[in-house]
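All protein chains of the complex are present and in place, except for one that has been dropped.
Now for chain A:
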Amino acid sequence: MTNLVLAAEGEFVAPGVKDFFLPPIFGEVTKPMVLVVLSVLIIAAFFLAATRKLSTVPGKFQFIAESIYDFGRNTIAREQIGSKDFKPFVPLLLTIFCFILVNNIFGIVPIIQFPTMSHIGFALAISLFVVYPVYHFVGFKKHGFVGYLKHQTLPPGTPWFVMPLMIPIEFAQKFVMNPLTLAIRVFAAMFAGHLLLLVFTLGGEFLLMQENFLLKLVSPVAFLFAIALTFLEALIMVLQAYIFTLLSANYIGMALAEEH
């Protein structure tokens, strides 16, 4: 950030895409890569520590971990998949939720301050290479190849004359769009949110550096906005993690559903 301001040399350069591709820390390793590994370590350590000694009457620490697990298990998995089949998907959905949540929250953690999911590659890795194969696999397994294709593209009760329209749309949605939109949603939210924070923070900094005293006075407004937006971002980060998990569960549930 500082070098950008230096580069500007008196003229404000709006933050842009370039701020998301910082130079590698060492070799080929970049900041988001380190953060992803860090998130795995944090989540694994947290849950392993919390579940080491579980008791039926939970302590404070266990209660927190249990609440998160409960949220993934009952609020998301059971609601979306149904109480019959949801059990095997609980670890998957819990992992998705925690993974995305922690990586998003990195965006407002001091010093770290970078949401990993603002790099589309990480979001795609989960949506395209985990959620997408999982829900189609369980769907094919349950309904058979043709049965599943019919199940996904032909909602029951479709009149015959809309079929030519319905089938391609449903097919495109279920087999092409869903994983992409899933990834793009969280990526775009994180990218835009981080950009917004950068604008206000760098803008405030730029104003503070100006010779003109009046401009210096304006800079706190920009910082105030940056702080307010940080809270908004926190909300969005949690919400995006929730939505990603919810939709994943929803796709699995739809693939497994008996009827639409």
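Going forward, contacts are C-beta pairs under 8 Å (C-beta built on N, C-alpha and C of every residue); 3 or more make two chains touch, one makes a residue touch a chain; residues count from 1.
Assume contacts and distances are computed from a predicted model.
**Q** Pick from "Aspartyl/glutamyl-tRNA(Asn/Gln) amidotransferase subunit B", "Electron transfer flavoprotein alpha subunit apoprotein", "ATP synthase subunit b" or "(2Fe-2S)-binding protein" the UniProt protein name of the chain that isn't shown here.
**A** Looking only at the record, the undisplayed chain corresponds to "ATP synthase subunit b".
**Q** Out of A:Gly59, A:Gly121 or A:Pro220, which touches the unshown chain?
**A** If we include the chain that is not displayed, A:Gly121 is the one touching it.
**Q** Which one touches the absent chain: A:Ile112, A:Val130 or A:Ala257?
**A** If we include the chain that is not displayed, A:Val130 is the one touching it.
**Q** What does the interface between chain A and the hidden chain look like in terms of residue numbers?
**A** 3-4, 7, 13, 16-23, 28, 32-33, 36-37, 39-40, 43-44, 47-48, 51, 54, 56, 66, 69, 73, 87, 90-92, 94-96, 98-99, 118-126, 129-130, 184, 187, 191
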